[in-house]
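This is the structure I have questions about; it appears just below.
Heads up, one of the protein chains got dropped from this complex, but the rest are sitting where they should.
And then chain A:
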Amino acid sequence: MVTVRRSALAQPCDGKLFPEPGEVLSYGSDLRQRRDLRSPRPLGELRSCARGIQRRRGFLSALSGQRCSMTQSVIVQVGQCGNQIGCCFWDLALREHAAVNQAVLIDMEEGVVNEILQGPLRDVFDSKQLITDISGSGNNWAVGHKVFGSRYQEEILEKLRKSAEHCDCLQCFFVIHSMGGGTGSGLGTYLLKVLEDEFPEVYRFVTSVYPSGEDDVITSPYNSILAMKELNEHADCVLPIDNQSLFDIISKIDLVVNSGKLGTTIKPKSLVTSSAGTFKKWQEKPFDAMNNIVANLLLSLTSSARFEGSLNMDLNEISMNLVPFPQLHYLVSSLTPLYTLADVNVPPRRLDQMFSDAFSKDHQLIRADPKHSLYLACALMVRGNVQISDLRRNIERLKPSLRFVSWNQEGWKTSLCSVPPVGHSHSLLALANNTCVKPTFVELRERFLRLYKKKAHLHHYLQIEGMEESCFTEAESSLSALIREYNQLDATKSRPVEDLPRLSVAV
């Protein structure tokens, strides 16, 4: 299932801040035009598609002081995993401040979409923009990529173009999918190439859920390797996630919640796992809690683009600072805090603890060990009541325990956004370009080779038109080349950092 939705990052550009009483802003094709009276040229139409005044008011009251329209992103949710995460994202985004915008839903299986259309987000999606195919991809990358890719390309492209047209300034596509299945993996990565061709100047950020070792989909190594080649070549930035890490985070929270410590109560809304105000028991719907963590990641990633701060960081700056070489664009993410204590007698979490936590494995969204590997670059996106001196103090404090590559010893990118997430006074998202992702890829390759050597299940793929064995060997080479690059960097880890001889000039 593919859902394409323009994000809540758009804000209206108004001569006034609030609509007149009784003014209705309608949904879909009826667009209202406004002019910005302050800028030298008319800034363009007010494009907003909100269903009903209620949501609109909530959105606007959060916007007081904001005038100019900003960049937009389009979220592309592919497959079951992608769509579930995506919907959590919208839930939380609404909670933060957003208006609801036009959506395109592309579904390969009716079941999941129907559930969404009947749930609390039913107002959010326009059922006219639904593309459904009942049979699904059967956990086969080739079906998702080759069959559905070509079959639905025009239709999906049409929806994407429409969504893009309604953006004043489209900056980024966020693709959310999993690697191990068929639709998210196959069709999701097919779309990357389409996006690159059709919108070459728009960034492609991909949130990919990698399969864990105990994945119940036998062919997940095939799907993942084939998808990896596409990510290598067509994504600007990839944020790998694995379910085990998300599960560990939930367990940790659960431990604290149920620990029975006297006077310890958690603010329900502050849980990184909670959705719009409700404190759901995660055992009933574990994936909901896990998906919310990823949704929070995306929110924090875009916070500085959406809200003001003393040191802004836009999405294009993430790619610029964290991707030193085109292929090395895999970023390990960690989020803190996971919850806020409501009890006022408990002293507020020290700010410095938040920074330490960001570098602890407990808060990472993928299993990896950055502290014992090599940092190529690191970004700290801080939200809330944190100032530059807090940031600097903590960088100085943490630096000695981290190893940075020789040519980027001060490889820190920082941002300060004034608005914290709901329920928190401050929060931190750390993005690390670190060689610690290598083991994940090595493991993936090994699982692939084990399967491929036996030619197990290969016929399911090869029987699809356009698929040959070379697809597999090429994908494996691509991954091996990536691993080699990380190896080369790791080899420099123990070398002393030396200054290179400089240009000499005549005086």
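We take it that a residue touches a chain if its C-beta (ideal position, glycine included) is under 8 Å from a C-beta of that chain, and two chains touch if they have at least 3 such contacts; residues count from 1.
The definition used in the following text is that contacts and distances are computed from a predicted model.
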Record-based protein name (UniProt) of the chain missing from this complex, from "Aspartate aminotransferase", "Tubulin delta chain", "1-aminocyclopropane-1-carboxylate synthase-like" or "AP complex subunit beta": "Tubulin delta chain"
From A:V217, A:L311, A:A456 or A:I483, residue that would touch the chain that is not displayed: A:L311
Of A:L157, A:V217, A:V257 or A:I395, the residue in touch with the unshown chain: A:I395
For chain A, residues in touch with the removed chain: 38-40, 65-71, 168-169, 171, 308, 310-312, 314, 316-317, 319-326, 376-377, 387-390, 392, 395-396, 399, 406-414, 416, 499-500, 502-505, 507
